[in-house]
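One protein chain is absent from this view; the other protein chains keep their places.
Coming up: subunit A.
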Amino acid sequence: MGEAQKGLLSVIEKLKGTTEQEVRIVLLGLDNAGKTTLLKSLASEDVNTITPTQGFNIKSVASHGMKLNVWDIGGQRKIRPFWKKYLEKTDLLIYVIDSADKKRFEETGLELSELIDEENLKGVPVLIFANKQDLATASPASEIAEGLNLHTYRDREWQIQACSAVSGEGVQDGMNWICNNIVNKKKKK
């Protein structure tokens, strides 16, 4: 029965009949990491009127001939238990870190490692944005990568990208990595 249901949903998925390749991306990270700012920056929207996200935001971005559906889910502690409801059928995880918030590096590392262990994210590529590089107190991406033990990730593609969602610096580099990676992955399929 369960199999049949899944099948039906996949049928409906095909009903849309769009020729464009769609990619589902989930954008996660601690509160105040800059997820929504990054999302708006991706969608070329105003980043000056952003308030803490209580729910989630969705933006569709066309890039490299693909439609990227990016889901930005609030990072406040009380919302984090809801994260796993949004991981199904995810093609890529973007994890955002406030590079200047050294006090919470451990907390953000724990959240990331929990996500990595999620069944729905098995083998899903991860892009880590070391955000807020415009701040003088920001740690370099290499330091953060070491702190997160990224080099131990063997089951998936990963990339850490220094960026500033406010200025837009580094964001496009990250998106390029995503598109190249997705294209490769989908081709393999």
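Annotations
The definition used in the following text is that a residue touches a chain if its C-beta (ideal position, glycine included) is under 8 Å from a C-beta of that chain, and two chains touch if they have at least 3 such contacts; residues count from 1.
The working rule: contacts and distances are computed from a predicted model.
The listed choices are "Coatomer subunit zeta", "RecA family profile 1 domain-containing protein", "Cilia- and flagella-associated protein 36" or "CDKN2A interacting protein"; the UniProt protein name belonging to the chain that is not shown reads "Cilia- and flagella-associated protein 36".
Set against the missing chain, the residues A:N57, A:T90, A:N120 or A:Q172 yield one that touches it, A:N57. Subunit A meets the missing chain through residues 4-5, 7-9, 11-17, 53-58, 60, 74, 79, 82, 85-86.
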